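The structure's right below; bear with me while I get my questions together.
With one protein chain withheld, the remaining protein chains of the complex are depicted in position.
Letters A, B, C, D and E mark the chains as written, and numbering starts fresh at 1 in each.
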Amino acid sequence: MRKEPGEDASPEVRAVYDDIMVTRQVDRVNNFWKAMAHHPPTLRQVWEEVKTVMAPGALDPLVKEMIYVAVSATNGCEYCTYSHTAAARAKGMTEEMLGEVLAVAALANKTNRLANGYRMPVDDAFLNT
Amino acid sequence: MRKEPGEDASPEVRAVYDDIMVTRQVDRVNNFWKAMAHHPPTLRQVWEEVKTVMAPGALDPLVKEMIYVAVSATNGCEYCTYSHTAAARAKGMTEEMLGEVLAVAALANKTNRLANGYRMPVDDAFLNT
Amino acid sequence: MRKEPGEDASPEVRAVYDDIMVTRQVDRVNNFWKAMAHHPPTLRQVWEEVKTVMAPGALDPLVKEMIYVAVSATNGCEYCTYSHTAAARAKGMTEEMLGEVLAVAALANKTNRLANGYRMPVDDAFLNT
Amino acid sequence: MRKEPGEDASPEVRAVYDDIMVTRQVDRVNNFWKAMAHHPPTLRQVWEEVKTVMAPGALDPLVKEMIYVAVSATNGCEYCTYSHTAAARAKGMTEEMLGEVLAVAALANKTNRLANGYRMPVDDAFLNT
Amino acid sequence: MRKEPGEDASPEVRAVYDDIMVTRQVDRVNNFWKAMAHHPPTLRQVWEEVKTVMAPGALDPLVKEMIYVAVSATNGCEYCTYSHTAAARAKGMTEEMLGEVLAVAALANKTNRLANGYRMPVDDAFLNT
Partner (left out) sequence: MRKEPGEDASPEVRAVYDDIMVTRQVDRVNNFWKAMAHHPPTLRQVWEEVKTVMAPGALDPLVKEMIYVAVSATNGCEYCTYSHTAAARAKGMTEEMLGEVLAVAALANKTNRLANGYRMPVDDAFLNT
């Protein structure tokens, strides 16, 4: 584990932390952002991207968080699975909804490998959509 | 590529094909199912699971299809990405919604690896949810 | 696609090709080895490792080939899935055995993600084995 | 970590637990099943699939468990690697057999990436099997 | 495959295409960017990130491209492996250097799975760096 930037964070890092806390209306930043602070350009870039991509758009933020959970569980990223499961719950995901997110992700992981193993060509109907 | 079971499909395989066509109101089964027919117990089991897991529940079927697309793109499964993108479009996914599904999946794949690389501990706040 | 080393292969590459053909009692090497020939140290090292690891040992060669198929389908490597499915068939794998290999691989891919998503601690009983 | 369903498990969950304990002749269920109990349809579906897929068939149960270990190590699923390594040992896997399972899985992971990186076409001979 | 935005690309898309062509001193954009144009915010965001991250910094651009090739081959992304191998060659990567990039990536993929399979604890010495 890396040392956390703390009181002595640079003004550049401080500015991103402040924007995170104001945007999310919280009074601390979580460990992910403290780790990113080891490389300030990454900290700033990732925060801007998260702020933009996870905002309400054609999809609502809860759907986006559930997609994030499904991808993180697929990749086996423990930190991201924990943090985005918590974020999705905070946005209204129930136990039953989580159950369905993971059941779909599990099924997709299964059929992805069956498709890889049996190697069928893509149907013409799908190629033209 | 494997040979397709066709006219001479066994009654067991035929029964699953018929259920797929009736349930989806289509007059053919796509190549995935024809490949699964090489192992009838898998054909039957996967179809039952797809039918149950992808049905309306706490999440609506379009959200489920979009999660399927995100996982399939994460795993790099070409067939499944094509087939579930087509299925999601058929259920109402617009070009803009697809854009957001893939932007979230791409961001998750990125932060999953930043989390792996910088190795931060899971925040206590997340462990208790 | 890379150009194939052919008639003009170096003596170093030729020697590996010859050993592959003699060991496997075939009169050509497949495209994987021709591609490896772009970096002769890799060609030689991989062939030595394949020859040793895939030889009869505590596990028989067919079981080893089926494990290779399961891993290759999991990773979505098209070339390796094709070549090791062919190799396993040549060693006696039936259609039904392939069906079971892929059903187990598919199930493992599924439960791996359920375990990642629900994040349960490893049971003490497993830690002590 | 999620809270475990315990004494107060629903009759639906209890029934699956009982079937697991009777089938496996054990007096407790491991943490994986307790976590699945957060979504009873998944608990029931996964248990039915495990019971069917991992039963003796064209492949014997030990071979199936070793394939499970190879896939779980490939995916980096810690829980599944521990639990299926324990299960394989219980079915007779020796230290040497585990060594060979992992040596094959490691080699497959290596050649999968060499194939991806050098991008050779699939040999005609493999396409026709 | 998706239709390409062409003559009729929006001014927003045109502006990114122009910046790509000016920055790289080429007279066309490759298929990746044309596909991204289906979701203009993603096109713009990804291009900005590529321009920043792949620029000379503490690492030189060739090293960055070789890391890109290693990751793309690991993930099995055919398009990215082709495009970044070409980009690395354009920056000076020789056949022998590519051979070493892929030999290291292959070895890492192998030992990653051996580490997952044998499950050793991280040495204290590594935790404190």
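Points worth noting:
Following the convention adopted for this analysis, contacts are C-beta pairs under 8 Å (C-beta built on N, C-alpha and C of every residue); 3 or more make two chains touch, one makes a residue touch a chain.
The shown structure was predicted, so the numbers you read here are calculated from the model rather than taken from an experiment.
Within the full complex, the residue among B:V69, B:A87 or B:M120 touching the omitted chain is B:V69.
Annotation for chain C: contacts to the undisplayed chain at residues 1, 41, 45, 49, 52, 127. Residues of chain E that touch the chain left out of the display are 1-2, 30-32, 34-36, 38, 42, 46, 49-50, 53-54, 57-59, 63-64, 66-68, 70-72, 74-75, 77-80, 82-86, 89, 94, 96-97, 99-101, 103-105, 107-116, 118-123, 125-127, 129.
For chain B, the list of residues touching the undisplayed chain reads 69, 72-74, 76, 78, 81-82, 85, 98, 101-102, 105-107, 109-114, 116-119.
Please note the rule applied: only the chains that are shown with their structure count from here on.
Computed centre separation for the pair chain C/chain E is 27 angstrom, with centres defined by C-alpha atoms. Centre-to-centre separation between chain A and chain C, using Cα means, comes to 33 Å. In chain B, the positions touching at least two other chains are 1, 38, 41-42, 45, 49, 75-77, 96, 99-100, 103, 127.
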